[in-house]
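Below is one structure, written out as structure tokens; comments come after it.
Of the protein chains in this complex, all but one are displayed in their positions.
Let's turn to chain A:
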Amino acid sequence: MADFTRRQLLAAGSAAAVLGLGGVRPAFSQASVDFAGKTVEWWMPFSEGGGSDVWARFFAPYLSKYLPGNPNVVVRNVPGGGSITGSNEFVARARPDGLAILGTSGSTQFPFLLGDPRVRYDYAKLIPVLVSPTGGVCYLPAKFGVKTPAELNKIKDQDLVYGSQGATSLDLVPMLAFRLLGLKVRHVFGMQGRGDGRLAFERGEATIDYQTSSAYLTNVTPLVEAGTAAPMFSWGVLDAQGNVARDPTFPDLPHFVEAYEMMHGKKPSGIEYDAYLAFFGSGFAAQKPCMLPEGTSDDIVATYRKAFADAVADPELQKAKGDVLGDYTQAVGSDIEQLYKVATTIKPEARDWVRNFLNTEYQVKL
């Protein structure tokens, strides 16, 4: 009830701002929000040293630089429960004053999309201010003699092995992709990270693998040069209209949808493809959203969106981004809503299909 009143007040406040100041409102909103001397806590539901933690820590100094008043931006790790714990705590605790933001990853989005009953956060209510995409490349042992996805039919009856982190982890995306392509892949679970999967591939235990872009460049490119591995396709990225497009890091490599067409001669479609697309968007194309709590005033939201837009445009950030952000376009400003929606929504029938698939094929109880 108190919350509702506060929201009403805030709405009334911003409405008043619009009425009173008309066209100069953006300038007003910038000036009215000042974080001088404050500390912004960037909640991180993962432990120190993970990919998302690195991402937040990379952005933190730039966010501080471009927020009015240059607040101190600190990353606060609240790990546990596969990132559900920290995110639940954020929505229960964080006040909409612009001093607490939440950064999540595909592994936080997946349980939400799958309808895990322990999830108490609702992405539809959080307000995105930055969305960072990522990508990856799927590759095979060169000995199969498959040079392009068009030749994948050669191995469609062969038993392939993939080292997976688990059926409901980010490796759900390759699982759905391989199934869609019609490849016979056995998923060996219990890998501690994609690095383990690559190790299994190098040992010859696994016969199909993918790595995220930076790990692919440093660790798989030498294998490709040595003639032991052959790249097949990238996952691709989503353009502003929400279509799958080629990964800017690998412009010469077909993306998954192209690979499907090369193999099957037609575009993928149907409920399985809908499901794939939802999890691909959430796990790759819009993997890491940064959000403000429900009920944050429009002023603060606009301030944050501008700060992130300025940060991304900063030549210093562009110079330093290296492997942390890769060559991917960071969604900021007005581009954000479309990508955020892709990352955080799924058609109900696609969700039911995935839940049923995981339950019957892998005994996952949700």
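Here is the rule we go by: contacts are C-beta pairs under 8 Å (C-beta built on N, C-alpha and C of every residue); 3 or more make two chains touch, one makes a residue touch a chain; residues count from 1.
Here is the rule we use: contacts and distances are computed from a predicted model.
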For the complex's missing chain, which UniProt name, "TctA family transporter", "Spermidine/putrescine import ATP-binding protein PotA", "VWFA domain-containing protein" or "Pimeloyl-CoA dehydrogenase large subunit"?
-> "TctA family transporter"
Could you tell me which of A:S32, A:T85 or A:Q338 touches the chain that is not displayed?
-> A:T85
Chain not shown, touching residues in chain A = 47-50, 53-54, 57-58, 61, 74-82, 84-85, 88, 93, 95, 118, 161, 166-168, 186, 188-190, 192-193, 195-196, 198-200, 202-203, 205-206, 214-215, 217-219, 222, 320, 322-324, 362-365
